[in-house]
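For this view, one protein chain was removed and the others were kept in their places.
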Amino acid sequence: MKTQRGNFFEDFQTGQLLKHPTPRTVTDGDAALYIALTGDRRPMHCAATFAAAHGFRRETVHDLLTFHIVFGKSVGQISLNAVANLGYADVRFIRPVFAGDTLRAESKVLGKKEVSSGKAGVVWVSTRGLNQRDEEVLRYIRWVMVEKRDPATPTGAADVVETPGAVAASELAVPLGFGGMDPPPPGGGWVIPHASDTALATGGQYFWDDYTIGERIDHVDGMTIDETDHTSATRLYQNSAKVHFNAHQMASSRFGKRLMYGGHVISVAWALAFNGLENVLGILAWNGGSHVAPTFAGDTLYAVSEIVDKQPLAGRDDVGALRIKLTATKNGPTDKVLELDLWVMTRRA
Amino acid sequence: MKTQRGNFFEDFQTGQLLKHPTPRTVTDGDAALYIALTGDRRPMHCAATFAAAHGFRRETVHDLLTFHIVFGKSVGQISLNAVANLGYADVRFIRPVFAGDTLRAESKVLGKKEVSSGKAGVVWVSTRGLNQRDEEVLRYIRWVMVEKRDPATPTGAADVVETPGAVAASELAVPLGFGGMDPPPPGGGWVIPHASDTALATGGQYFWDDYTIGERIDHVDGMTIDETDHTSATRLYQNSAKVHFNAHQMASSRFGKRLMYGGHVISVAWALAFNGLENVLGILAWNGGSHVAPTFAGDTLYAVSEIVDKQPLAGRDDVGALRIKLTATKNGPTDKVLELDLWVMTRRA
Partner (left out) sequence: MKTQRGNFFEDFQTGQLLKHPTPRTVTDGDAALYIALTGDRRPMHCAATFAAAHGFRRETVHDLLTFHIVFGKSVGQISLNAVANLGYADVRFIRPVFAGDTLRAESKVLGKKEVSSGKAGVVWVSTRGLNQRDEEVLRYIRWVMVEKRDPATPTGAADVVETPGAVAASELAVPLGFGGMDPPPPGGGWVIPHASDTALATGGQYFWDDYTIGERIDHVDGMTIDETDHTSATRLYQNSAKVHFNAHQMASSRFGKRLMYGGHVISVAWALAFNGLENVLGILAWNGGSHVAPTFAGDTLYAVSEIVDKQPLAGRDDVGALRIKLTATKNGPTDKVLELDLWVMTRRA
């Protein structure tokens, strides 16, 4: 049998390194599609002038587009036989990606533990996204519940992995290039535009200094997702998970229809969160995240952010870090589908 | 409350200048999506060889793609609380846009008038699209009916704006670059290809000289628009109008469902109009336009053009201007959804 059917719980070994096919060059076409599929408006990713004013050579690829491409590559070897995508931790956005860069991905198995019923098991992996210079652009821990090939035979696997609860504020770093650090501007000191100029371009009136811990921002707008929206996004990321694409097969699943890729929910929620968080200039890290309930075509997504922490960034008076709990709901304010805990870099006044 | 909810009638002041976020670099990705979403076939916008033969350094960004991006940016401050998009006038396509250019938009409030019921008011704005060199690429007048924040309190606003009925033929200018004017070709005089070569590439048999005033062209073909078609287009333009995206909210509107962005109707009608107007090489101006009735996913659009005027263009024997009344209907020839009165530049024999 020459086709790949994905790894089962028994196939994973703690310490194993899996190199994921296939490499992918990110282009302006991907960036345009990302906007068309999510409605994202953050100028760092769609305006060369804005990105250049803030130290980059051109628009940076959207942090979440990079995430989805790296994640998509990992599916074939990690989660093709996943029963559930349990969570994310310690997600670090390390280096900017530009159109023309080629991404590849690899995962290391951190641990595995059979569930008490013996029918499946949890696998923890650390996945890295690398560019064509083998520089790490993204790193995250993910754990999934994976089917067993042979549910009747116990494996005894019990390597539970303790995942960090949050990325410490002291570990957060401004992305390379932001503020003109890489390469250094000729003649030295670079200054990003005055806060009022940043704000003129983003349209946001509020800066890091204006957000208070405990504050809740209802992002107001809603976005309905149709079938081609989520399937096109998921195909763009070359994610091969069957549950998103095969309506014929999913008709006999407990859902009765295709499931939306959870990453699309994250992207849409984050695009909605622009309204009220306009001066967020990039995502630094996710502390954790989980897909609380499934989402389907026809659902309308809403987003709410709660500011759960705020910290300065070492050596910077132009940006600071906000820790946000981003919640997405569907078809109204109560039906929760996503919780994401993230650190973002925000313009100071 | 940190989220933006759009301006209400009382918020506008005659003479006010609104700079719209966020800037947007147009790319090859946007151009490809424009084709995928509309089926447009005009070679000036999709064939480097054709554009170069006609004096441009490469394909020009579609006039309507530029329009939609500029328009999309204006929505957040102008029409988020619009009850109706009443009309366009004096729409000028001034400079070509190329992939890599960054567009921004700003609007000046020309006037405002409360309606007699006192519940809303009409606001007239002049919107400009500018490139990264602050050159004007597009300019238009638009007027919208906007909700009042406080319908009970009269504002007395009565600054009615008289909009021009049509752009005078004498004011029409061939776009910079067309025919090799900008920059001038080495050695001087540039000639665009012989009319028969232009026609070979466009597939059109008819030139400016062949069209007669009063002539009616039924563009024959129909195009059905599905939800993802119009929502993707509207997201691509980063247009934030709620009525196009939120099925959950629109279910309780008088329409019961999402409204299609009127600009998508314009683009599809114009794409259909290629059949019969193949040697139109660009849009010079819109004299006026209105969305006569709403369009919804599932509707099939048809287009008819009537030649209402024809004029030479000063100093040119290779192109002339046709004034066209473009009408779009849905689901057959009688149910009108769009009327657009435009001047287009057409190849002479």
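First chain written, first letter: the chains are A and B, and each begins at residue 1.
In the analysis below, a residue touches a chain if its C-beta (ideal position, glycine included) is under 8 Å from a C-beta of that chain, and two chains touch if they have at least 3 such contacts.
The structure presented is a predicted model; accordingly, all values stated were derived computationally and were not measured.
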| item | value |
| --- | --- |
| Residue touching the undisplayed chain, where the options are B:17, B:200, B:213 or B:293 | B:200 |
| Touch criterion as defined above, residue of A:14, A:27 or A:290 at the omitted chain | A:27 |
| Touch with the omitted chain, as defined above, among B:17, B:115, B:168 or B:220 | B:220 |
| Interface residues of subunit B (partner: the chain not displayed) | 27-33, 35-39, 41-43, 46-50, 59, 200-206, 210-211, 217-224, 226-229, 232, 275-278, 298, 300, 331-332 |
| Touch list for subunit A against the chain that is not drawn | 2-5, 19-25, 27-30, 32-33, 76, 99-100, 102, 104, 132, 226-228, 231-233, 235-236, 238, 240, 242, 245-249, 258 |
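Rule of thumb we're sticking to: only the chains that are shown with their structure count from here on.
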| item | value |
| --- | --- |
| Rounded Å distance, subunit A centre to subunit B centre (Cα mean) | 36 |
